[in-house]
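A single protein chain has been omitted; all remaining protein chains appear in their positions.
Then we have chain A:
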Amino acid sequence: MSDKHPVTALLQAWRVGEESALEQLTPLVYEELRKRAGYLFSGESAGHTLQPTALVNELYGRLVDVEVDWQDRAHFYALCSRIMRHILVDHAKAGRATKRGGNMLIVSLDETGIVENASEAQHRQTETEDLISLDQALQQLATLDKRKAELVEMQVFGGLSFREMGVVTGLSESTLDRDLRFARAWLRSRLATPSV
């Protein structure tokens, strides 16, 4: 077996049931994902065309040997989706605490062309809140129905297809479809009317 990256071996160990492999795997992937995310998203300006799912895809190509079978790939994606959610939420929470200078002076020294002024700051604030609300709703969902919360996490943060989710969870496509439809409707209703 190739020793291209320890991730490959750990991934295979985890899939055949070695839970300790997951413990080793998570920090490795976390660090990579965070670094790459910071780098990759920095280059994107308008349009937000680069989604986390694309990043997961890219990371997979770099960390895992090409010859691993696609079930490992599905597991890797599932893992990444969880980590990605943590990264984004941690960051959003840290950002919420930040005091911002909301003045109208425009100094653009940035690569992305995001010129911040009062309304932009407002906008960013909203984006941060959106993600934190989504995360909270997902947490509530998990207390009611862990499986559904995990499915949404895989789909939204990791971009897993039904087939990949099927590999990870052992569920049929029709079950996945039903579960996700219900879960998404529930989350939307949750986000539309925040609990008091």
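Structural remarks
In the analysis below, contacts are C-beta pairs under 8 Å (C-beta built on N, C-alpha and C of every residue); 3 or more make two chains touch, one makes a residue touch a chain; residues count from 1.
The working rule: contacts and distances are computed from a predicted model.
One chain of the assembly is not displayed; among "Multicomponent Na+:H+ antiporter subunit B", "Serine/threonine protein kinase with TPR repeats", "Phosphoribosylformylglycinamidine synthase subunit PurQ" or "ABC transporter ATP-binding protein", its UniProt protein name is "Serine/threonine protein kinase with TPR repeats". The missing chain lies against chain A, touching residues 34-35, 37-52, 55, 58, 61-62, 87-88, 91-92, 94-95, 97-101, 103, 105-116, 124, 127-128, 130-131, 134, 140, 143-145, 152, 156-157, 178, 181-182, 184-190, 192-193, 195.
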